[in-house]
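Presented below is the structure to which this report refers.
Shown here: the complex without one of its protein chains, the others still in place.
Just so it is clear, A and B label the chains in written order, and each chain counts residues from 1 on its own.
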Amino acid sequence: MHKPQMLLHQLADLIGGRVVGDPSMVIAGIAPLREASPGQIGFLSNPRYVADLASTHASAVILAPRYEAATAPPSLARVIVDDPYYAMCQVIRHFHDRPYLPSGVSPLASVGQGVTMGRDVSVQPFVVIGERAVIGDRVTLSAGCYIGEEAAIGDDSLLYPNVTVRERVRLGRRVIVHSGTVIGSDGFGYAFHGGLHHKIPQVGTVIIEDDVELGANVTVDRATLGQTVIGRGTKVDNLVQIAHNVTIGERSIIVAQAGISGSTALGKGVVLAGQVGVVGHVTIGDGVRVGAQSGVAQNVSAGQDLSGSPAIPHRQWLAVQATLPKLPELRKRLHRLEEELHALQRQIKRPGRAAETARRRRATRRRSSRA
Amino acid sequence: MHKPQMLLHQLADLIGGRVVGDPSMVIAGIAPLREASPGQIGFLSNPRYVADLASTHASAVILAPRYEAATAPPSLARVIVDDPYYAMCQVIRHFHDRPYLPSGVSPLASVGQGVTMGRDVSVQPFVVIGERAVIGDRVTLSAGCYIGEEAAIGDDSLLYPNVTVRERVRLGRRVIVHSGTVIGSDGFGYAFHGGLHHKIPQVGTVIIEDDVELGANVTVDRATLGQTVIGRGTKVDNLVQIAHNVTIGERSIIVAQAGISGSTALGKGVVLAGQVGVVGHVTIGDGVRVGAQSGVAQNVSAGQDLSGSPAIPHRQWLAVQATLPKLPELRKRLHRLEEELHALQRQIKRPGRAAETARRRRATRRRSSRA
Partner (left out) sequence: MHKPQMLLHQLADLIGGRVVGDPSMVIAGIAPLREASPGQIGFLSNPRYVADLASTHASAVILAPRYEAATAPPSLARVIVDDPYYAMCQVIRHFHDRPYLPSGVSPLASVGQGVTMGRDVSVQPFVVIGERAVIGDRVTLSAGCYIGEEAAIGDDSLLYPNVTVRERVRLGRRVIVHSGTVIGSDGFGYAFHGGLHHKIPQVGTVIIEDDVELGANVTVDRATLGQTVIGRGTKVDNLVQIAHNVTIGERSIIVAQAGISGSTALGKGVVLAGQVGVVGHVTIGDGVRVGAQSGVAQNVSAGQDLSGSPAIPHRQWLAVQATLPKLPELRKRLHRLEEELHALQRQIKRPGRAAETARRRRATRRRSSRA
């Protein structure tokens, strides 16, 4: 399964890096610095782990120019690159990528009438493909997948086991869908009339564009009318909810357990962190980034960073969060200030009647602070 | 698949509306105003989209009396109804509803001993039905569904692919369950004893009453003892968690990614917005509405609107949220006030020693504000 080992200078060529150390060193694999053994190359892409350089058993490490002089064993060779995270990605591909080998259509799959089957497909046992569906070349449909009537799966797409693609849904090329994900379930729409919720038929569909990846147990609802759309190159993590008629632009990132309500439109390059919620019928501009657990309840113009529930500009949110734990103390200070001010007022204005007024004021305050 | 076109006055009769424009106009379909083409009817149910009237290519529009005079092309016919959302629902049904056609029991399904099978069912490939289960008339069990032993599925219910219904669970009539949903998984219950979590057997069951709809990848746990109950006509969106021994009253709405903890009871007509959490062992009264991402930690009496985590009355929450972004500014104002008040106190009480005291106080304040 693993490709043969390579020399360090070959690895450096692969990732466009510069070697500091023995270029003819043999590299047999890649691992995180803490877990690497001799003969493997590690990587430093997150500054949190810079201290691991000193204690690693790796023979070499991929790192950025600014860490070239960081403390490390003298024997540790270095490959210096501008983007060590992308370099790591390339090296993992080198050691681990396997060529696609089509397994054909299992005799235990159920293929409906009029299905168009591409070349070199892999259709595993207990897959169901509905009538007139179109399956592209080199598509993998793993065990237990369901492809509805007239659905289309683009070339080189890969569906892991137990994925459900409902009728008429269209997936582009090189789409990856993880297990348990449901694409094209009915949108959540009811007309409340005469004391009952009447189901609004959800007769639209879903378009998943090229190079999208959907995590495990994601739900993407079909549109009421028209289309729910996930744009080219967008990546969606596990357990995300995408409601009917949502559109997501290209190259966006939707992290686990986020939810986007109906008819909301996200621009290109939007990032929703984990557990974010976005209300329905709003527009989120290109490049907007929303912090974890935030709730977006309004339109957001391009390029903004938001946090909080309801979400506000991230910087403002940081300031609020820095102050919030002090709120009980602020309340006490406010109370003390009121007491002192009133004492001062009594002292200045009516030196004679001060004692009587103070008693009354204290009583009032006690009542209002209980409310 | 689509029913034949109809004349505008026929459509108006269907939805109980009044025509303004050419009643003999031919209508071939329905679409949102922005997407509609000539020959189609649009609709205006959400005021956000009123501006779409002016630019639509639709031939006619369904709208409420208050928008009768809104700006629109003179050629745009209008059908005036009191409830345009419900009217839209009826028109979509007209154009898109298909009659139910039973497909019978697939020879690729696995049906256990003693199963009672209703008339005109559709049981697709790779369905498993456990022993002694009862399947009603005109039930659809789509590919990959699992129906456990002694479970019961009521007449006209529709289960989409890859739904799991565990043993002894009972679904009423006209229940719709979307793909990936699990009904009757074990409740999350352990007795912590002797340093270990001992699993409490979950030997109760789940009752889903008539006309309930469950979204995709929902989880409904079976009761420890007794029953978890979802009341008649209640609608549950995708990725919702309903824990053991929960009861939900009739006609409630549970939006995506909400979670209800064990033994909590919701009344009738309750609305939980997206990502809401409700703790265990509380009672939520009839008609309570809870805003998105809120957390309910106490009993709530009927008719209340709540928001926030922990949830407070919605109006109060609005006031808090309006003030919250100003918190850092309030803190500064409080600080300034303290300075000014103390300056005043010094001026009044000890005019002689004022300068010295002020210096000391400023130093103290600087230290404490850094803490």
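Here, a contact is a pair of C-beta atoms (placed from the backbone, for glycine too) under 8 Å apart; a residue touches a chain by one contact, two chains touch by 3 or more.
Note that the structure is a prediction, hence the values are computed from the model and not measured.
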{"item": "Sole contact to the chain not displayed, among A:Ala143, A:Ile208, A:Ile230 or A:Ile248", "value": "A:Ala143"}
{"item": "Touch with the omitted chain, as defined above, among B:Ser122, B:Thr164, B:Thr234 or B:Ser252", "value": "B:Thr164"}
{"item": "Contact footprint on chain B, counting only the chain that is left out", "value": "110, 126, 128, 144, 146, 162, 164, 166, 180-182, 185-186, 188, 190-193, 195-201, 203, 217, 219, 221, 224-226, 239, 241, 243, 257, 259, 261, 275, 277, 279, 281, 293, 295, 297, 309-310, 312, 316, 319-320, 322-324, 326-327, 330, 333-334, 337, 340-341, 344, 347-348"}
{"item": "Touching residues on chain A - with respect to the absent chain", "value": "30-32, 35, 46, 48, 83, 85-86, 88-89, 92-93, 96-97, 106, 108, 124-126, 142-144, 160-162, 176, 178-180, 213, 215-217, 233, 235, 237-239, 251, 253, 255-257, 274-275, 292-293, 309, 321, 324-325, 327-328, 330-331, 334, 337-338, 341, 344-345, 348"}
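Throughout what follows, only the chains that are shown with their structure count from here on.
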{"item": "Centre distance in Å when chain A and chain B are each reduced to the mean of their C-alpha atoms", "value": "22"}
